[in-house]
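The other protein chains are all here in position, but one chain of the complex has been omitted.
Chains here go by letter, A and B, matching the order in which they are written, and residues are numbered from 1 within each.
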Amino acid sequence: MKKTRFYLPRRWGEKIILFIVAFLFLLFFSTDFGLIDIQKTAIILAAGIDRTEDGNFSVTAQIAVPEASKSGGAAQATAISGSGETIARAFQEINTKTGWFPKLIFCDLIVLGETVTQGNVFDCLSYFMRNEQMSDNCLLAACEGSAQEILTATTPTESMPALALQKILATEAKESGNISTVNLKDFAADYFSEHKSGYMPFLFLLPQTEGAQGGQSGEGGQSGGGAQTAAAAQDNGQSGQSGKDQKSSVFYGACTAVFYDGKLKTVLTREESFALNLVVGKVRQATLQVPLPDGTAYALSLTDVKGKINLQTKDNLPRLKIGLKAVARVSDCTVPKSLENIASTNTVREELLQKAEELLARDISAVFEKCRENQCDIFGALDRLQKYHTTFYNAYKEDLLARIVPTFEIHVRDSD
Amino acid sequence: MPPFFIYFLKTSAPARRLTRGGGYFTGDCLYCIVIMQKPEKDLRKNIQKLKELLPAEDILTFAFSLPSGRECTAIFTDGVTNKELLGEQVAKPLGEYTGEETFEGIIRAVAAPENKEGGDFASLTEEILDGNAVLFVDGFDRSLIVGVKTVPARAVMEPPTDIAIKGPRAGFVEDVKTNMSLLRTRIKTPELLFKTVTIGRRSRTKVALCYLKNIARDEVVRNIESRLKRIDIDGVSDSSYVALFLAGRRHSLFKQTGTTEKPDILAAKMLEGRVGILVDGSPIALTLPYLLIEDFQASEDYFVSPFRASFTRFIRIFSLIISIYLPAFYVSAQLFKLQLLPLGLLLTIASNIQGLPLSPSLEMFLTVLLLEVLTEASVRMPKYVGMALSVVGALVLGDTAVNAGILSTPAILIIALSGICLYTVPNLIETTSLIRLLMLLAAGSVGIYGIVLLTAFLLYYLFSSESYGAPLLAPFSPMIENDLRDAFTKYNLRELRDRPVPIRGNNKRRLRDDEE
Partner (left out) sequence: MKSNTNMNNTTSMTRNDKHTVTTRQLCFMLAFFLPANKIILLPSVLTQYAGNDLLLAALAVFVLQGAAIFALLWIMSRTEKTLFELIEGKFGTWAARIFYFILGAYLLFSSVLPVTEHRLYTQNTMYDTLPTILIFIPFFFFSGYAAAKGLQCAGRAADVSALLFLVSVPVLLFMSVASVDFTALLPIGSAGAGKIFNASAHVLSWCSDAGWVLVFLGNVRVEKNFLCKTGISYACGAGVVLLFLAVFYGIFSTVAMNESFAVVKIARYYNALKTLGRIDYLFIYILSLVQLFALTLPIQLSAYTMGKAFNTDMPPLFSAIVNGVLLLVVLFTAKSFPSLERTINGYLFPVFLVFANALPLLCPLLLLGEKQARRDNNPQTDEQKDKEKDNDNRNNRDRKRQQIPAGGKEF
């Protein structure tokens, strides 16, 4: 059977190409594709969310405003608020007020105000999860008081509070065990998992004029115990609220807010947060302060930190083993020592190691019990039950936390 | 004369050769008859006929006689023929010739090493115009062509566009014979063959096809030769004219023939199996089949360590990608996808473009245009104006435009970077600068998707492009494992045992490693 042959006339090809190029030129010069010019875009660096008295959401967006400059680089931040029944409506209001189209692609921080954390935070976070353009890699933080205050505060470290906060909550801080940094994706994954529990850093403002005092009280809290820190946090939070009149403030984020089913249940103290971070975080190097009965205090540098959580169901009893291994070396001491002593930092006295283990065990236990009281399965026991002990899952899932017998295996050794 | 006879004369081979497409004998059948004739015994008649055929003032005659008084006349072209040689090698020995006065005896007496007996007037006129002298001796109906051609040629020197830091520096010149000799000095094998074709109705340009038997593919040689013979044009000014006729695609976005100005590169390419084409009057040799990768392979790559060569090759490829894609990505990032820029850079750009009257795409388009204009002008302008032009271009236009708030600093920086990167592969500049513009157009109108689509389109275009059976994108597509050793990276010369697969003929191997 003979094939019919057909080819485009030679000139057609050229005409088609010309047509395409002309079409591209038209698009190119018209620049009318419904796109939003960079100069009309509000580059949102952080969003703070509060609830108003009438139950609406109030969104405070920290927007980077580039300033005209030949050398470039100059940018200031401005915080603009909008409110509405939904987060989307609130952002729309910001657009209406300013003419800037809010873009969340660079939004790396969401601060949730106290009024929001009292309810289910996913009432507002679901907006960000739906937004395909926004990265769910953005950091989450709860705060005392309103998120607006946090984002409108003046800080001495950065011209934009959002950037200062991002530094505080950065991965590096997490790796030192000081901050319980978490991103939207991880928090959401925990929320939608079986245990529905999660945590995020808890922020409050420390006015800088009183910063030294605040800081000291913080330090005191650290050595003295957890309860004290919470109190300090409360105090400082208040001063933060009144800190509007202060010239500048610094942020304090060493405490951790623990959530169950999207609602804030409790706030862990700095020591508890530190212990939690050592177990569940990927800590590279942390500093633990160990007071001795003789009144001296040592600072131990912990490396090779390995937290381990293991759930066993021996004898029909769920046992949660929380383990922690670390290598310690002396990094500081409150009393002066001999040169030989200073030189041999790798050798840590047995007494010190024992004390450190005790301290950590106490703090981890405190975290566990605090969370158990509030139904927060922050160590993911229920998930472990489902993954590794499926047969017990249905039997235990309702009251697992109450049934659990926790054991803590802390092993701190020196590097010698 | 009966019309059918005139028609026959007009369409006869020599007449067709000279009269094709409105040659200088068209319309006058008598000329057709003359050029087909052979010389007569009467010297004057022969000279008269040649004078009629070549009426130009630079066609001179040189009359002298044998000691016996027999008249001789040499006809030659002034300026192209070496008169001294003519006197030394022809007039002087013949003026002293006392031997037997046969034409063979006279030929033997002529001291020129390059001579041959002439044919009809058509071939004689060709030889005269080519610079050789035609000698008539009264009483003989034969002629002698004496090779006393001299071409005003420049010396062999380093070509300005193909400078090597390491390696041979000699470059081709305009004379095809010199170029052939340059090649012969590098490949001293009987397998190096030259085939000469004359192209151009009026320019009568000599084009030499050079290849290595067995190493080049026979069908490629045959194909090129037949294409060369089919070229019908009035004049060939440069090898690029020939390149257009040898191209597989009439309108191709990419080069279809390789070019070089250096005999060592041509020799190396021929040793890989390529065919070289030398065109009289052009210092640029053509090579076929052409692969896109060969423009990324600099001659130095083969003279330095393979690590250095691989690194510089990577730099070349990377630079080319940067030069094509950077302006396009800059525009589309600003217009369509801010996320591509880190926040700090975005804020810098945003503060720079505050208040600019042009859209990012137009701004970049204008900057590219400005660069192209400056490049074009700097090539064309006399050297003494060049410096002033640089100052005007770089300082006045660039700086003032930024200060006046018409262009932004990042745009100028990006175009400058793109412009510099473009010149890392100078042989591809024509193509790459066009592609850069197209990319910019696609980026400004469709965005990053436009860039991706255009890239895919160009790749598909390249997939379907072949140069004399060799896929243009080889050895990447089709992937040829052996040839990848001399592509992105360059292996040690001792590991490049085989000639490139899409090019080579029957002889595959190019070296034997003793350590094998």
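FYI, a residue touches a chain if its C-beta (ideal position, glycine included) is under 8 Å from a C-beta of that chain, and two chains touch if they have at least 3 such contacts.
Just so it is clear, the structure is predicted and the values come from calculations on it, not from any experiment.
Across B:G139, B:G235 or B:P478, the single residue that touches the chain missing here is B:P478. Per the touch definition above, the residue from A:I105, A:C333, A:A361 or A:A395 contacting the chain not shown is A:I105. Taking the complete complex into account, B:L345 is the one of B:A109, B:I163 or B:L345 that touches the chain left out.
Take chain A: the residues that touch the chain left off the picture are 1, 3-8, 20, 27, 33-36, 101, 103, 105, 108, 129, 132-133, 135-137, 171, 183, 185, 188-189, 192-193, 386-388, 390. Residues of chain B in touch with the missing chain: 191, 214, 332, 336-343, 345, 446-453, 455-457, 459-461, 463-464, 471, 473, 476-479, 506-512.
By definition in this document, only the chains that are shown with their structure count from here on.
Chain geometry summary: the mean Cα position of chain A and that of chain B are 66 Å apart.
Interface residues of chain B facing chain A in the complex, by the touch rule stated above, are 251, 334-336, 338-339, 343-344, 346-355, 359-362, 365, 402-403, 409-410, 441-442, 444-447, 450. Within the complex formed with chain B, the residues of chain A that make contact are 14, 21, 24-29, 31, 33, 35, 37-39, 41, 43, 45, 64, 66-75, 103, 105-106, 133.
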